[in-house]
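Below is one structure, written out as structure tokens; the observations come after it.
The complex is shown incomplete by one protein chain, all other protein chains being positioned as in the whole.
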Amino acid sequence: MSLFKERQYLRIRVDREADDSLWMKCKSCGELVFKRRVRENNNVCPNCGEYFFLTAQERIDSLVDPGSFENLTEPIVTDDPLGFADNQPYTQRLREAQEKTSLLDAIVIGRGTIQSLPVVLGVMDFRFIGGSMGSVMGEHICRAMEAAIAERRAFVLVSSSGGARIQEGMFSLLQMAKTVIVRRRLAEAGLPFISVMTYPTSGGVQASIASLGDILIAEKGALIGFAGRRVIQQTISQDLPEHFQTETFALERGQIDRVVRREELREELALALGFFVGAR
Amino acid sequence: MSLFKERQYLRIRVDREADDSLWMKCKSCGELVFKRRVRENNNVCPNCGEYFFLTAQERIDSLVDPGSFENLTEPIVTDDPLGFADNQPYTQRLREAQEKTSLLDAIVIGRGTIQSLPVVLGVMDFRFIGGSMGSVMGEHICRAMEAAIAERRAFVLVSSSGGARIQEGMFSLLQMAKTVIVRRRLAEAGLPFISVMTYPTSGGVQASIASLGDILIAEKGALIGFAGRRVIQQTISQDLPEHFQTETFALERGQIDRVVRREELREELALALGFFVGAR
Amino acid sequence: MSDERTLDLLETKIEELRQLNAVEGIDLSKEIAKLEEKLQHLRQKLYANLNDWERVKLARHPKRPYALDYLEMVFEGFYELRGDRVTGDDRALLAGLARLDGRPVVILAQQKGRTTEENKERFFGMPRPQGFRKARRAIELAGRFGFPLISLIDTPGAYPGLEAEEQNVGATIAESLQAMAGVRVPTVAVVIGEGGSGGALAIGLADCVLMLENAIFSVITPEGAASILWKDKDKAKDAAAALQLTADRLLGLGLVDGIVPEPLGGAHKDPIKTASALKDELARRLRELEATPAEERAARRYARYRTIGRFHVAPPSVPETPPEPRM
Partner (left out) sequence: MSDERTLDLLETKIEELRQLNAVEGIDLSKEIAKLEEKLQHLRQKLYANLNDWERVKLARHPKRPYALDYLEMVFEGFYELRGDRVTGDDRALLAGLARLDGRPVVILAQQKGRTTEENKERFFGMPRPQGFRKARRAIELAGRFGFPLISLIDTPGAYPGLEAEEQNVGATIAESLQAMAGVRVPTVAVVIGEGGSGGALAIGLADCVLMLENAIFSVITPEGAASILWKDKDKAKDAAAALQLTADRLLGLGLVDGIVPEPLGGAHKDPIKTASALKDELARRLRELEATPAEERAARRYARYRTIGRFHVAPPSVPETPPEPRM
């Protein structure tokens, strides 16, 4: 249910130093800002504070101790089990996403430390078909939790997903069940799961693994909800408040524990994780 | 928190055949009705359907198979641990209640069968200081659950209480904790607890044992809630809907499973209990 | 499917002839028999090779038996347990106790409305957070007392709306899933009509998942998929085919365990026969599950869901850009 469009993001290409220019124009405030400074600032505009999109790798770099990350993302790709095609074959859409992101699917998992505290980390990448969850993402989330269990580490998942990957049909819907059933094992092993919700955490991802954290942390600017604004308005023509499904909306309604600015997230995770080290 | 006055009830003396008259006037519809018919009709007015008050013994008679009830209510009385007196000593209030009801406190417990299904039953008697829960009621409720555990019977509690017995101070408040901790044992033993809420199930009784049934059944005409209408209006001067804390209010808000007419309660309990016989 | 109405009309006509035959003493039995033969032939032709979109329409057919109809026909003495103990009682997702062949079970049932009035009450069969919380409560009850759990799935999906989001509908679905994942009793889910997305799956994480022959189970409605992927609402038919949401396709994909046959033309053509088939299948599956030791049942449930997904190790040539290097 990929209802959130990439165009809602202010995309900046910061992944290649060789870009033709060292400067970029912020789409929010219009200022010309030095790309390097944006990057060093966690992709937050140094002028107006607007949050730009983070790739999975950028997010990982912003959270883990330098040099501590070991990528555990095995090179698996979806079988395209339905042989799906809309106006475009799914395989082609996949190839394009793979080329654009240098990823095989919409998540990167790995082990690392956050202020010396060991974690297994999963980070979704919204660029890859809206961060949607199909067979591969579901599998990686499960493997990440299994690694956490095997190594007695905490599990941290950073969600950025429009929901299930429609192109994999029921295989994609059932990833909700798959991740939930493995999440139980993590709980039975007494290991903590911290779920970080960013823009957007919605649909089948929000309605399964992302909501089942022991602690739920929303990044400022997050979108958290099941059905999108458009779906609700198209289905029942209901007026929705302006801050609908924002992190403030969620906090006021008791849906999350904390709201954190991007630049504080590393510190925040360390604080939370610190309580669990040596617990039990 | 005995906020519900007996005067809210339409009392009829039906416990003595020797009453001066065989007829009584219903305070709701004004009709003269034959007392014997009222009694046979579960103290429901045969003319207008108004529910009259049931004593604990009348309630028990209306529920269990004839001759099946064995009273397990040991003859214990409160110590009056605070030596409490308001305008009247607690001991005197107790004595009056005891004389009025022929009970030592506000509950009767016992074993019996309901359509041949074995239960341990506890029934509160509102006449006894508003059915309030002090040391003795708390103790009887616990003993009833312990009997249910010992005999592998279901537990049925029929509540009619304004809440904690103020005159026993913290001893009375702590009966909430006492009944809840024993209720856990009942659950651990895999035995069902059916909580029947009548007029009124409120205050400390509603906020502890009465709300923790596996199945919650409200009698038509019940009052279910924590803080009474008067307390709310005195504290925050809030307008309350007319059907506030009625069984309909509770049902609409998901607080109870079923609403049942008094004359159907025996059948209803048999239906519910039937599912649990032989379970586990 | 406009042909269906023609055939229904023909059926009515045959019935009228039959009454004429009886009342007036005129012997039409030969003609009637011929007409019936013709009708049967036409029906077979019509229904034998339903395409996916026609199945979708059958699954949503307004005359199709709903959960309460099966509760009446398959089970005895449905004893409803209402309310989520928190904010309300959802009438689109019912819970309660009932008996199957005399044995107590816990039922979760998604219920659509037939009339406008009913649909207002039942939100067109779309459960709200109150419903998913009630489901969780019933699942826990089943676990506590060892009652097998049976889910009857029939919903377009969870109700989309402000109040639902305010009450965190996504989390209530997640928690219902979590309860189903952990409950230590045999669980069977049957899609009796529409299995719509997360709202359906919330009560569908079971040891055994069945579908009625003309039921559908999908990650999204064909209309939704058409609008999002094809950018064209009128492509719902194409989307229905692409999504592989019918019982036979899902059985083929190994995602469901069995199909309960329906009469020609759909369950509504003979609800009693459908119910009877459903009852037999439910009883058989429950017997199998109960014959399995609890530990093994738990292990199988785990393995079943843990292994769902289709992927392969990427050959070195795909993708053209290599994955991120280790850091």
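So that you can tell them apart, the chains are marked A, B and C in the order they are listed, and the count of residues begins at 1 in each.
Everything below uses one rule, namely that a contact is a pair of C-beta atoms (placed from the backbone, for glycine too) under 8 Å apart; a residue touches a chain by one contact, two chains touch by 3 or more.
Worth saying up front: this structure is predicted, and the values here are computed from it rather than measured.
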{"item": "Chains shown that the absent chain touches, full complex", "value": "A, B, C"}
{"item": "For chain A, residues in touch with the removed chain", "value": "187, 190, 192, 214-215, 251-258, 271-272, 275-276, 279-280"}
{"item": "Chain B, residues in touch with the chain not shown (by the definition above)", "value": "1-3, 57, 67, 69-71, 73-82, 84-87, 95, 98-99, 102-104, 108, 134-136, 138-139, 142, 164, 166-178, 180-185, 202-204, 206-212, 225-227, 231-232, 235-236, 238-241, 244-245, 253-255"}
{"item": "Footprint left on chain C by the chain that the document does not show", "value": "85-87, 133, 166-168, 171"}
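Basically, only the chains that are shown with their structure count from here on.
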{"item": "Distance-maximising chain from chain B - centres being C-alpha averages", "value": "A"}
{"item": "Centre distance in Å when chain B and chain C are each reduced to the mean of their C-alpha atoms", "value": "43"}
{"item": "Geometric centre distance via CA averages, chain C-chain A, whole Å", "value": "32"}
{"item": "Distance between the centres, which are taken as Cα means, of chain B and chain A, whole angstrom", "value": "53"}
